[in-house]
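A single protein chain has been omitted from the complex, and every remaining protein chain is retained in its original position.
Going in written order, the chains are labelled A, B and C, and every chain counts its residues from 1.
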Amino acid sequence: MKNLKLVAARPDCQRSVINVQGIEVGKDLVVIAGPCSVETERQTIETAVAVKRAGANMLRGGAFKPRTSPYAFQGLGLKGLKILDKAKKETGLPIVTEVVDTRDVSWVGEYADVLQIGARNMQNFSLLREVGKSGKPILLKRGMYSTLEEWLNCAEYILAEGNPNVILCERGIRTFETYTRNTLDLSMVPAVHHESHLPIIIDPSHGTGIREMIEPMSLAALMAGADGLEIEVHIDPPNALSDKEQQLTFQQFEDLMVKLRKARAFILGLGSADAPIASESEGKGTRAGKGKTARAGEEPHPFSDAVD
Amino acid sequence: MKNLKLVAARPDCQRSVINVQGIEVGKDLVVIAGPCSVETERQTIETAVAVKRAGANMLRGGAFKPRTSPYAFQGLGLKGLKILDKAKKETGLPIVTEVVDTRDVSWVGEYADVLQIGARNMQNFSLLREVGKSGKPILLKRGMYSTLEEWLNCAEYILAEGNPNVILCERGIRTFETYTRNTLDLSMVPAVHHESHLPIIIDPSHGTGIREMIEPMSLAALMAGADGLEIEVHIDPPNALSDKEQQLTFQQFEDLMVKLRKARAFILGLGSADAPIASESEGKGTRAGKGKTARAGEEPHPFSDAVD
Amino acid sequence: MKNLKLVAARPDCQRSVINVQGIEVGKDLVVIAGPCSVETERQTIETAVAVKRAGANMLRGGAFKPRTSPYAFQGLGLKGLKILDKAKKETGLPIVTEVVDTRDVSWVGEYADVLQIGARNMQNFSLLREVGKSGKPILLKRGMYSTLEEWLNCAEYILAEGNPNVILCERGIRTFETYTRNTLDLSMVPAVHHESHLPIIIDPSHGTGIREMIEPMSLAALMAGADGLEIEVHIDPPNALSDKEQQLTFQQFEDLMVKLRKARAFILGLGSADAPIASESEGKGTRAGKGKTARAGEEPHPFSDAVD
Partner (left out) sequence: MKNLKLVAARPDCQRSVINVQGIEVGKDLVVIAGPCSVETERQTIETAVAVKRAGANMLRGGAFKPRTSPYAFQGLGLKGLKILDKAKKETGLPIVTEVVDTRDVSWVGEYADVLQIGARNMQNFSLLREVGKSGKPILLKRGMYSTLEEWLNCAEYILAEGNPNVILCERGIRTFETYTRNTLDLSMVPAVHHESHLPIIIDPSHGTGIREMIEPMSLAALMAGADGLEIEVHIDPPNALSDKEQQLTFQQFEDLMVKLRKARAFILGLGSADAPIASESEGKGTRAGKGKTARAGEEPHPFSDAVD
């Protein structure tokens, strides 16, 4: 992929590890959990305590919510950030929260341990530059209609400002399928690992929009080699102010974490040290060549001839 | 989903098991492997022997190849079917091969144990009716731009002719992503299991178009609950007459099968009897309701408000 | 575009004219009108008389209707063709009707003056070859998710069988927009005229799915250089057995024809002889080069950098 100077996979295939308050994203399996939106202090803190107890590594929660309609709930803003701060003090979990305006990066950054760039702002280049200057860990979600190349170029915007701490997050793309909210593209996991040194996590909540699909897709994501997950958990999903269909209950999240730990252990034991990642890294030299041939060589794009 | 009389999930949540020469699709983990196209007798038989030895359950191989250009290799036709027949006699593997014309269903059916309907013919309703009349097991691939509802309606065409033996196969959909050949939509596994009693397998070869992605996506597919896999294997991938970028070598396939068996055992031991399928079935009552709400209720389609 | 031997634009830029019972498609402005489905003799003949009187050149009407569900109205089959035959005897209008099965090409061809290949069968290559052998004029609709290159390759299948009489028909593609039934891609008119010698007509009925949009989009299609239109007209749209939202009443069609004739005259008088077609032909040499640069050169596909 052209123009990727800082984001491209390294010749020695070494992956970046992003340190968030001692949590090593890209090395540990990282689970970021919490409500879609910060709604009240009680809702947020109880959720934080619950996900911490179940084994989550970070707390997510939106204080600024981009919504299709100007009349929908837009988040609590500063009040929401202060609630997240209390939840952090209570549980020790680092905070992941979205920033949507260049003017907010600095002060939101005082509350956030990881600044999230949402799907709709993936190509908000001013915002990318500003979070690049902040130096903070950034969770960069893939745009709803974006290609891998466009996505990695957005990470390049951040790294070009001197901030190497970028975590990529696949959250589903818009397709013609309407059964699921988006189409979760798990093939981005091996693709990102092949083209870049940055870690990639999966958001099965937005990726499917259906509560019951979060478990199978989370397990599948791990198996595909994902470095972590971002999962929405709510104290009372049916009464959530946003995304009520896709948030797990505390019990569901706890059950999922048990399975994720088993799956992680299984994956580490599969084949050599850390397959499937290892086998993939071994094949890097070969795959790089093939990948290039497949994409840029005789068949310039995948629509040309799909046989079966 | 409206209009699904025969294909819809049963009230008792019981899944169909399709019997192919004693192989129980929907119960056993089924791996269909073999070349994209039947090219020569030696190529096909050696591949059949190799995939059989590695543990494959059925042999795939195309004798009729739908191609974008009329001047591309179109398959060996009858000669190809005769080669598949020899490979079957040699190995005992049932044959999965595509049929593309209503006039061919009867005689191709004499060679095939499973008739495959390719993605481009998913909505060739005349062909669906004809294979419905044949009574043979049918592997129905999802169309490149099709929704789950359209796909299940195509299965309904087959069942409506009195043929209940339909295996669904997700093989990737067309999206804006050009890095992969298609976008493999693993969320169709829990979706099909929720909406229908039919088994679903995954084709990671067409689904990604990239050899090195077949292993991680196959493992992920199993973890998502897939009933099986269809994988392209070639004696000499770089010199294949079609799909050279996405066919595994014998050794790669053998290594993959070792991991698939381990993963299958892990999945069977995860949680209760057959999680994640079990937990999903338990939630059937609940999810049906939620699914309906999510899709047809206040938010009529998934584009309405994607928050993160 | 590679592999286009017979369909590609000619060095002298001469366009093909397809003769249908004396109507010269590619030279005259051609309007094909009639009901979505043949429902009854009265409905069809009255419609034929009405569209003839308003100035239509050919009668459309489906006797075989591909439907998403096997339980939806599938057309009258042979009975429908006999009704079309009566309508032809009554009005003298040539008949355009769809064929969906290789086994039907021969006998449907005895009733049809133009065989239509529907969007879902665009890549039914067996059917393309069979209609190619028939020698009859073919109306080849663009697939719902197909690129220009795939579409022209399908026309190549027909011409490769010795049948040069192909009329292309843009009928809208599937996009994320749900307001319209499909997204009518009028840019295919200059694109086809640039890349091929075949005529192209526009189907605003399926292209929009909304009755009130047919007039503005028909006028726009003419202005973009279309060689004709295919428009659904029904004796009683609210009670049509299919596509009730997109069929014009007799009066609406008559009013539209008046405007189309004025628009045609305006276009012929605009600038030189037949602008905008003329100005485009003049630039052929230049545009071929540019087109190639734009697509296959430094910017391999249009997603790379959309500035505004």
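One rule holds for everything that comes next: a residue touches a chain if its C-beta (ideal position, glycine included) is under 8 Å from a C-beta of that chain, and two chains touch if they have at least 3 such contacts.
Treat the numbers as computed from the prediction; the structure is a model and nothing was measured.
Chemist: Identify the residue among A:N153, A:T180, A:T208 or A:Q252 that touches the chain left out of the display.
Modeler: The single option touching the absent chain is A:N153.
Chemist: Who touches the missing chain here, B:R174, B:H193 or B:K244?
Modeler: B:R174
Chemist: Which is it among C:Q21, C:T40 or C:T147 that touches the chain not included here?
Modeler: C:T147
Chemist: So that we can see where the missing chain sits, which residues of chain A does it touch?
Modeler: 2-3, 5, 66-72, 100-103, 120-121, 123-126, 144-145, 149-150, 153, 156-157, 160, 174, 176, 178, 301, 303
Chemist: Since one chain has been left out of the picture, which residues of chain C touch it in the full complex?
Modeler: Counting over the whole complex, chain C touches the hidden chain at residues 36-37, 62, 65-69, 72, 98, 116, 118-120, 141, 144-149, 171, 173-187, 189-191, 194-195, 203, 206-213, 215-217, 219-225, 242-243, 245, 255, 258-259, 262-263, 266, 270-271, 275-276, 279-280, 283, 286-287, 290-291, 293-295, 299, 301-308.
By our rule, only the chains that are shown with their structure count from here on.
Chemist: What whole-number Å value describes the gap between the mean CA coordinates of chain A and chain B?
Modeler: The separation of the two C-alpha centroids amounts to 29 Å.
Chemist: Roughly how far is chain A from chain C, going centre to centre by Cα mean, in whole Å?
Modeler: From the centre of chain A to the centre of chain C is 45 Å.
Chemist: Between chain B and chain C, tell me the centre distance in angstrom, where each centre is the average of that chain's C-alpha atoms.
Modeler: 34
Chemist: Mind pulling the residue numbers of chain B that touch at least two other chains?
Modeler: 66-69, 72, 120, 144-145, 149, 174, 176, 178, 301, 303
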